[in-house]
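The other protein chains are all here in position, but one chain of the complex has been omitted.
Residue numbering begins at 1 within each chain, and the chains themselves are lettered A and B in the order written.
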Amino acid sequence: MLEIRDLTIRFGGLTAIDGLSLKVDEWEIVGLMGPNGAGKTTAFNCITGFYKPTRGHVLYHGRDVTRVPPHRKAAMGIGRTFQNVGMVKSETALENLLTAQHTKAGYAALHGIVGSGVARTREKDLVAHAEAILDLLGLSDIRDRRIGGLPYGTLKLLELGCALATDPELLLLDEPSSGMGPEESDELGDRLLALRRELGVTMLLIEHHVPLVTAVCDYVYVLNFGKLLAEGDAEHVRNHPEVVAAYLGTEAVAG
Amino acid sequence: MTADASVSSALPGRRRLASRTVATRALAALPLLALVLWLPSTNDTYGHVATYAAIFIMVGLSMNVLTGYTGQISLGHQAFVGLGALTAANVVKTGIVPADPFMFGVGMVCASAASGVAALLLGAVALRIRGLYLALVTLVFGSVFADAIFTLPSLNGSDAGVSAYRPNSLASDYRYFLFALLLAAGCLYIDQRVRGSKVGRGLIALRENELVAQAYGVSVLRYKLIGFTISGAMAGLAGGVAAFWSQEFSDKNFTDVAGFNLALTFVVIAVVGGLGSRGGVVLAAIFFALTSPISPLLQSLANAMHWGTYYGNNKFYVSNVIGAVLLLQTVILNPGGLGQVLRPFSRWFAGHPFSLHDPDGGDTTAMEGGGVRA
Partner (left out) sequence: MHELVLAGGTPFSVQLNLLTPLFDGIANGAAYGLLGLGLVLLYKSNGIFNFAQGEFAMIAAIVTYVFDSGTGVLPNLPFFVAALLGVVAGVLVALITERLVIRPMFNRAKVILVVGTVGVALLLIGVEGLLPYPKTEQLPDIGTVLGVRPYVAKVDQIPIADQDVAKIVMLVVLAIAAYVFFRYTRTGTAILAVSQDSTAARVVGISVERISAISWGIAGLLGGVAGILLAVPPQGTLTPGAFTGSTLIVAFAAAVLGGMTSLPGAFVGGMGLGLIEAFANADAAFVPGLRSVANGQAELAVFVVLILVLLVRPRGLLGQES
């Protein structure tokens, strides 16, 4: 479904990603791990089109989408969340879910501006869909709350809902469990598995929380300094000596 | 994903109840509406001032779409209003005879279209130039555009102004007021539809965070241009109405210090009304029309206090001071503007219980850090 081939991106003299290749097949949940600054979020930004890689290709359903602009990626079925929660803070939870359905609105901008019948009917469907998502995530009680003041964990969950509202085939999740306790994180794992089961969403997630990765990921890639360090199933990767060294520091292994 | 049946079916009931409440409470606004319709009919001056207020409402809403939703400040909006006035007057070209109603309509459409296109071009510039620099570009644009285009002898009636008499059916000040009110209501409707559709949500997402907006599939290019164009079209329409309100297009109203003052008045209306708040902007527009130099309100007050002559000689400066003080008061102490003050009432009209304490805090983000970008 998603394939990255030999991706390299440089910012000035700094090589953020160096020859990365990875594959995500349909129905898979793939993890992307690595210490801070390893280039994981940069990889996301290349996939979603915010960055143009210096070299290499991003293929989606076999098609080269390296230079497709980000807003078109959303329409192609690539949804994403952001590391520090990316939503519209001044809007309510419901409005955020409506905003997320932008490409699914099903009416032209002009219809929205003049308030045609089509737009009004479709708006009702969008609201129903948004409410269904709120219900699915157990967030119905914050429907009309402006999200600015909500707790971080709730925001993370709502953001997952917003990503779902874009109706993605492929979901890129940037540290979905950050700000959550162990219990919430377990719950999130179950939720992700349920999403795949019920909606058939393929996922690529950046995650540090090892129990979550072990629980949900079919395959894991580990990055360090922009290079692929190891790949394999969660168990394999966790015991990989170089991965341990990267996380704990080289001295720990050498010494 | 399938909508959860129990959730969906529970909603229409809740909504039906709410809409009945809303309908009942809307009755409370009826006396106000009656007053708005009746008062301007009693006296030509009232009609004249009321039309001015309707024009201000249209420009205020135009600023609301651009600054409140799109998050782009405009310090040169007089150029769009002026371009609308110039276009309408020149298309209709009535001379001393009453205008042909058909051509009058064409003139209004052309006024709106001309300013829409001009705003679209400025929007294209805004794709690359941002922040304070864009604020400056809009300021320079407003002043230069007016000075360079409006003063062309072929367009401003060789410096003597272009007369713009109305069609017979709109000749009386009261009828013309009703016409202007209708168009203002139309702009209010558009503003409301923009806010309630994917267009407004896309604009607001762009205003707050372009990355997030794009991740949701909002095209920065397309939506910025849409925001500018809607705003320009509304301002142009307001300009068209203004030309036939004063029955003349004169470039002197839009150039130099007069134009600069006008541009700032529009900013004041949008900010004092509360960026992103339709109702607040409408009220602010009415307030600034009523206290403007063309309104007899302050003059009568001043007469009563034996300051009539002083006020009469200085009314432009008085309106500057009023606008400036309210603007500063709003940005420093009350960033939500009138819209925020009105929220208990607007929430009540929307069917919520009346409460001075606002449970969701209101949208002051348009004025806070990260809100308005330029």
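The rule is short, and it goes like this: a residue touches a chain if its C-beta (ideal position, glycine included) is under 8 Å from a C-beta of that chain, and two chains touch if they have at least 3 such contacts.
Please read all numbers here as calculations on a predicted model, not as lab measurements.
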Touched by the hidden chain, restricted to displayed chains: B
Residue in contact with the excluded chain [from B:Ala28, B:Ala148, B:Ala171 or B:Ala185]: B:Ala148
Selected from B:Ala53, B:Ala135 or B:Leu206 as touching the chain missing from the view: B:Ala135
Residue ranges of subunit B at the interface with the undisplayed chain: 73, 75, 125, 128-133, 135-137, 139-141, 143-145, 147-153, 159, 256-257, 259-261, 264, 267-268, 271, 314, 316-321, 323-325, 327-328, 331-333, 335, 367-374
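Operating definition for what follows: only the chains that are shown with their structure count from here on.
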Whole-Å gap between the CA centroids of subunit A and subunit B: 40
Subunit A residues touching subunit B - in the complex, by the definition given at the top: 48, 50, 69-72, 74-75, 79-80, 82, 86-92, 95, 98-103, 105, 107, 109, 111-115, 119, 123, 128-129, 131-133, 135-136, 140, 144-146, 148-149, 162, 164, 166-167, 198-199
Contact set on subunit B toward subunit A in their complex: 1-4, 7-8, 11, 189-190, 192-194, 196-202, 204-205, 208-209, 211-220, 222, 226, 230, 359-366, 371
